[in-house]
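Down below is the structure, laid out as structure tokens.
Missing here: one protein chain of the complex. Every other protein chain is in place.
This part shows chain A:
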Amino acid sequence: MSGAAYPVGVSARDVAHERAPVRSSEPAGAYQHLVVAAPAIAALARPGQFVAATVGGATSGMLLRRSFSIHAVDPDAGTVEVVVAAHAAGTTWITERRIDDVLDLVGPLGQAFPLPDGGGAAVLVGGGYGSAPLFWLAQVLRQRGVHVEIVLGAASADRLFGVALAAEVADAVDVTTDDGSAGTRGWVSDVLPEVLARSGATDVYACGPMAMLRAVTEAASAAGAAAHVAVEEAMACGVGVCMTCVMPVIGADGRTRMVRACLDGPVFDGDRVRWDAFGDGLCRVPDDAVGAPQAGGH
């Protein structure tokens, strides 16, 4: 049975490690949309979770996994879909995989988007390919009777992902681009207050760059809505063992800790994230974080 997905290792009830043959790979604007056969992951995944893939093949000198939020799953067909932006050599290798080439995937990983009990309205905001998990989320929300609006933003039209798909799964769609090549010229945060006001949304779900997630959180707070943000942190392992993906988040006890985005996230309550610590491509440890370096100490 060549080309079939099969598990690599022992898998617990909530995670799997699979060799996943590529079923299709198509360009989608500036990105590549891959469908792979990974039945164990497809059966377990929920919107907001991600998969981590090795890159470069068995003799690769690139050791670290690359993480991708799950765009869609089909548990019956046993398939998982991801949207990949070719940032550098590793992600480019993934976009170059063809049908029957195999990806080594671990997943589903991380915390899913929290779902409301039902009814009400939600706004889903995606920056660039960060919109990938939102369409599946929209479908799940609408099954629960939630009114769903989607806002997609990117630098330019080719960097938007899923505009047509959004129209199929949402009650309303807004598009922004920095250069005005599609939709409203500007940022998602320019249109968000109006979308929130007209929809009366109680929940905002967002995925994209840190600066956008911060702006979305601020707009949501101003409108009295809860922000659920999925971060795109650099992750070396995706499974919680390397401690490279940490970010400062306020816990239930009110104290800030450097927590693992791959394990405690990628979805966080926006108002729990210490946005003040991020800037210029760096994230500092806030002085009041548990175990923060003390002057004269470590």
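The rule is short, and it goes like this: a contact is a pair of C-beta atoms (placed from the backbone, for glycine too) under 8 Å apart; a residue touches a chain by one contact, two chains touch by 3 or more; residues count from 1.
The rule is short, and it goes like this: contacts and distances are computed from a predicted model.
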Among "Dihydroorotate dehydrogenase", "ABC transporter ATP-binding protein", "Chemotaxis protein CheR" or "Peptide/nickel transport system permease protein", the UniProt name of the subunit that does not appear here: "Dihydroorotate dehydrogenase"
Listed residues A:Q32, A:T54 or A:T217, member touching the removed chain: A:T54
Touching the absent chain when the full complex is considered, from A:A20, A:V106 or A:I250: A:V106
Residue of A:R65, A:R97 or A:H228 in touch with the missing chain, whole complex considered: A:R65
Hidden partner interface residues of chain A, rising order: 8-12, 14-15, 17, 54, 61-65, 90, 104, 106, 233-234, 236-237, 239-247, 257-258, 263, 277, 280-285, 289-293, 297-298
